[in-house]
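With one protein chain removed, the remaining protein chains of the complex are shown where they sit.
Chain naming follows the written order as A and B, and within any one chain the residues start at number 1.
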Amino acid sequence: MTDTDETPAGVRADDTRGDGLDARLVVDRGSFRLDVALTAAPGDVVALLGPNGAGKTTALRALAGLVPLTGGRLRLDGTPLERTPPEARPVGVVFQDYLLFPHLSALDNVAFGPRCQGVGKAEARAQAAAWLERMGLADHAGTKPRRLSGGQAQRVALARALATRPRLLLLDEPLAALDARTRLEVRAQLRRHLAEFEAVAVLVTHDPLDAMVLADRLVVVEHGRVVQEGAPSDIARHPRTDYIAQLVGLNLYRGRAEGHTVRLESGPAVATTEDLSGPAFVAFPPGAVTLHRHRPTGSSARNLWRCEVAGLETHGDQIRADLTGELALAADLTTVAAAELGLHPGVEVWAAVKAAQTHAYPA
Amino acid sequence: MNEADRETRAVTLESGSRRGRALRGVPLPLLVPALVGLAFLLLPLLALLIRAPWRSLPEQLTSPEVWQALQLSLISATCATALSLVLGVPLAWLLARTRFPGRGLVRALVTLPLVLPPVVGGVALLLALGRNGVVGQWLDSWFGITLPFTTAGVVVAEAFVAMPFLVISVEGTLRAADPRYEEAATTLGASRFTAFRRVTLPLIAPGVAAGAVLAWARALGEFGATITFAGNFPGRTQTMPLAVYLALQNDPAAAIALSLVLLAVSIAVLAGLRDRWMTASS
Partner (left out) sequence: MTRSTRRTRTLRAAGVGAAALLALSACSSSGSSGSADDSSSSGSGASGASSAKPSGTVTVFAAASLKESFTALGKEFEQRYPGTKVTFDFGGSDTLAASIDGGAPADVFAAASAKTMKTVTDKGDTAGAPVTFVRNQLEIATLPGNPHKVSSLEDLTASGLKVVLCAKTVPCGAAAQKALSASGLKLTPVSYEQDVKGALTKVELKEADAAVVYKTDVKAAGDKVAGVEFPESAKAVNDYPIARLRNAPNATAAKAFIELVRSAAGQKVLTGDGFLEP
């Protein structure tokens, strides 16, 4: 996806040598089993995306060596790491709530890693100061973690992880602890730092926006399995599970394609412009749905279903209607339109979608 | 009284003086026993002060034996605390942070000296570390070390009784501390021991200090195990509590005077430590 050409100036070229990450993480924990394959080339930023309890954090901890593998393999730049204890792995971690050592200043937090690697005290502090400088935190070197803002703490945590010169950088929900405004700013900074990072970075998040902005590649994990992986734009366009469809805001159905029609497992058919055959997904955005109180006569829409309003909620400046009936779907409409239609739960409506606004792809 | 009235009353009560409100908030079934309990603890101390032989106090306290006993008490209690720290903090860590079969049993055994009558503890120490003890006979024949009747024996006896206080206190603090800081340290390349030394220990310092103070206070007042294991010889094994007990046999006034010294010293030290360590952490 990306290669050594993109390394920023000042980083030695041979730092980027290696094969990157090649792992299959198997962790058995009673009723829960994680089995996730992950590969990444140096310079890649991979996001593990999934709902709570999917096993993302377990996967991250397994990569760091904090959870033992029950099976599978873990190779970093060709070196097997399955039996290597966490302190001997060339892995840096930015924890969800950062876990900055409260009794040490920002500088000493960053110098901690180099010190443990045997760097002399003065040299370690000089390195730490350079890292803080790079993060724009030179003025806060002597500050204790509890006096740092959320965004500053996040950058100190990143500097601390990078100061050990890891070949694999792990970030656990790096933006979850921040409020909405700081988040925007920190996300942009983090993106810049990750782009500069020459080795493999893996981040765990449940926020699709974070994943899409920060990562080159998404790996979607549900119930301990990889359900889909690929470039963010590809995943956004072709979701393969309800969870992803919901994340990216699409109505998603699975069925069998015959030419320009996808016959759904639940019964009705959806007309599309794509010409396919065999198992297929078909998706359309809630905004593509138009609602009518009576069966429209002159409509050009080829997809028309009789539904019932199950619930209504405001969604930004729009109203999202959850519909059941011939087809379960979500429809977005303006507040004015909702009022004119007199929508309320229990009302019968007709939902129409133009074939050109649906999108079918092989399952 | 209707609902609105009650509301206004509540508001008036709320707006009362801070102290008044605080006292009003305490339910009587708690307040009365609490005050009785406080009186129960303080009355004997008060009686000690009231009946103290204030006039003869100066001459009682200037005797070299008193200073000898006090000095020995302070030194041995401090050494016992140091010994408890060196052995007890790792033990607490083991109990709090590792899993091994029989850990619950080990925990119970660690607290055993808390319930054991100290005299029994002293006899047990004699059987273990005495000249003919299970381990003591080897100490004697290999290294020529005998602990009974020595100041080192006093330290051993005091540490035996005081260490459980430290272990319990430190273990509690460790359990409350976030173990993920240790994990963070290991991902930065720290061995488990380095993580403990450079991260966990500073984090639990207030708990360790509190435990050390408890252990020190317990060691300072130790009587039964000390006299049984180390005997009683002025300047070598006669600590303040032993001096107090023996003085009580024929000179209660002297015993009270000695007790006052012990009381004053422990209050001074505990108050001093409290200001410096305990509040600094919060």
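Descriptive notes on the structure:
The rule we apply is simple: contacts are C-beta pairs under 8 Å (C-beta built on N, C-alpha and C of every residue); 3 or more make two chains touch, one makes a residue touch a chain.
In this text the structure is predicted, and so the values were computed from the model without any measurement.
Considering the entire complex, the omitted chain makes contact with B. For the chain left out of this panel, the touching residue among B:Leu61, B:Ala82, B:Leu246 or B:Leu273 is B:Leu246.
Across the entire complex, the residue among B:Pro53, B:Gly172 or B:Gly231 in touch with the chain not shown is B:Gly231. Residues touching the missing chain, restricted to chain B, are 1, 27-29, 31-33, 36, 123, 126-127, 130-132, 148-149, 227-228, 230-234, 237-238, 242, 245-247, 249-252 (touch as defined at the top).
As a convention for this text, only the chains that are shown with their structure count from here on.
Separation between the centroids of chain A and chain B, computed from CA atoms only, is 53 Å. The residues of chain A lying in touch with chain B in their complex are 64-66, 85-89, 91-93, 95, 99, 101-103, 112-113, 116-117, 160-161, 164.
Residue ranges on chain B touching chain A, taken from their complex, read 178, 180-181, 183-192, 194, 198-199, 202-203.
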